[in-house]
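Only one protein chain is missing from this complex, and each of the others stays in its spot.
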Amino acid sequence: MKKRKERIDRGIKVRSTDIFALSSWREMIYLALPRLLPIVGCLMLPIVLGVYWQKVLLSVAVFALLAISWDILAQTGMVSLGQALFFGVGAYCAGVLNHYWGVSPFITIPVAAIAGGLICTLFLLPVLRLRGIYFSMVTLIIPIMLVRIIEATKIFGGTEGLSGMTPLPSKWVEIYLIMGVLLTVLFCFRRMLDSDYGLVLKGISDNDRSVINAGINIYWFKVQSLFIAGSIGAFSGAFMTHVYMFVGMPVFVLDYSILPIAAAVVGGPGTLAGATLGAFLLVPMSEALRGFGGLRIVLYGVFLVVFIVALPEGIFHYIQRKYHQFERWVEVEK
Amino acid sequence: MFIGTTIYALINTAILALMAIGFNLTFGISGIANFAYGALYVLAAYGVWMMLNLLHLPYLIAVVAAVILNLILGALIYRFVLIRVRGQGISEVIATFGIGLAVLEMFSYFGWVGFEYTLPVLIDRSYIIAGTYVDMQRIIILVFSIFLILGLWFFTHHTSIGLAFRGIAQDERTALTFGIDSDWIATLSISLGAGLAALAALFIIPLGSISPGEGYDVLIKALAVCIIGGLGSTGGVVMASFIVGFAERFTDTYIGSHWTMIVSLAAILIVLIVKPSGLFGKQKELEERI
Partner (left out) sequence: MSDTQLLKVDNLSKSFGGVRALHHVSFDLKPGELLGVIGPNGSGKTTLVNLITRFVKPTSGTVWFKGKKISHLPPYKIVRLGVARTFQMVKPFYNLPAFKNMIISLYSPRMKQLAGGRYGDRDAVALDLLEEVGFERDAHVAYKLAGALPQGYLKRLELAKAIALEPDLFILDELFSGLSLAEVASIVPIIEKMRIAGKAIIMIEHRLKELFRIADRVIVMNYGEKIADGTSKDVMESEAVKSAYLGTEAD
């Protein structure tokens, strides 16, 4: 007797996605819960947590932003192996502005986000014309080369880095700034990917010929996607510069490249929420494993392979499916 | 000084070509960019080191065993991981990258870094050529690279399996109709790439020492050479090795060793801007498409 798993959308989901006549609180809560939970969670957590875990939360948010930035690129068909590039460029932009000209963090951070995005876009512009694989290669190379160049030419403080940045006014500003940005970025760009514009971006990675054939300049759309992702990454770098009050070569370290990819892959690519969820799982885990040093990165490597092979949809899709559908086994053959 | 620099630039060229040829071969045949390449390189080196220093095997046996192990490992990577994500570019990149990362970071976790982690040179002798001191190992590398590249060329142009490789590389679907099993060829391609990584390690490592950082370094250099030369083209690898090899040595001698990285980066960016698919890129017609 053979059996097959049948998945059926819950009635409440069928009614609530298309038709706007919500009949009960139950349905409204069903719809709102997945959105309210992360919002309330992100706003409440800083209050509940102690000082140490607040710091962890900061880095969760930063890695979540990097993972979102990775995911946006991946949706456009560009696999970045060097998120550290975006992070590092943003960090140095803010650092240089603040260190040499004493500009206030509230100006350096947005400026660094935009300028960092532009610089990264310019760096990667030549690769956009080529197949995705070139993008991966070049993003892997550039951060490592930038480290060596800074080391060699001794610009921006060389190996010492720049220190003595202006910190943000208080830790509450810090944490709520990053949480606010994370939530905004998450919901806005999730919406963007679901819109027609997002469809075009996904179309480029799926079937670029068909997109060109609609008279769309895919090169220009790739540039836009790269700028968006670059800016998000650069923002997180700039933010961290002011948190650590320091910027130096460690901003290009491998962690900033690997963890975001691992978060997005484990959480589930394509939804941005998956990437965020991945960061919320992996970063605290990595904190807990701090004692093991480099073994964390080994673990990320293993995670990447296992999830890509065994659960390519990621955790988020799995949860989403359980939430929206019920499953049962049906006989297909006696 | 000029002649000396030229000699060392030639040797540097040979080293770069040796590092890149395996990566390039894999990509040229099956279109898979094996980001675990650097890890395989380091793995072979540690393998030989362990066999020599922990098991006290004779050198020849250790070397042969390491190459064979790498061949098998490459095949396993394809059979157990890549075959499941074949054709999905994003997943292929992430999977191979993940494997490489896990292996390299494992070694750095063990802390196997230091001068004792090195391999013996083949012949411990040195010569003075045109007033420049050159050791035997470097000369062997130069000669070996030339033979390896000629051998590979012969292999892909004059043996049936090599021709099957080229067939797959040009048009996978047509090749399938001629009874060429593309999974088998892809397995071989990764396996051969891994084997070449092991060979490269055996010749190059004696010049320095084994460390996980070396793995990243080799990957970066292989990528740089392949991007400049044009992915999948052996002629491109040779040409790009010459460009990077000479540029590095000459900037090192006349400008300063700090600047070698900048020169490589500049070379990559310039090539990408002027001729995006690389100097010898064959991908252009189908892939550039804008």
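Note that the chains are named A and B in the order they appear, and that numbering of residues resets to 1 at the start of each chain.
The definition used in the following text is that a contact is a pair of C-beta atoms (placed from the backbone, for glycine too) under 8 Å apart; a residue touches a chain by one contact, two chains touch by 3 or more.
Remember, predicted model here, so these are calculated numbers, not experimental data.
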item	value
Among A:103, A:200, A:295 or A:311, residue touching the chain not depicted	A:200
Touch with the omitted chain, as defined above, among A:125, A:183, A:216 or A:306	A:216
Chain A residues touching the omitted chain (full complex)	196-197, 199-200, 202-203, 206-207, 209-218
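FYI, only the chains that are shown with their structure count from here on.
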item	value
Intercentroid distance (Cα basis), chain B paired with chain A, Å	32
Chain B contact footprint on chain A (complex, rising order)	74, 77, 79, 81, 123, 126-127, 129-134, 136-138, 140-142, 144-145, 148-149, 151-153, 208-209, 212, 218-219, 258, 261, 265, 269, 292-295, 297-298, 300-305, 308-309, 312
Partner chain A, residues of chain B touching it in the complex	33, 35, 81, 84-85, 89-91, 93-95, 97-103, 105-106, 108-109, 216, 219-220, 223-224, 226-227, 231, 256-259, 261-262, 264-265, 268-269, 272-273, 276-277, 283, 287-290
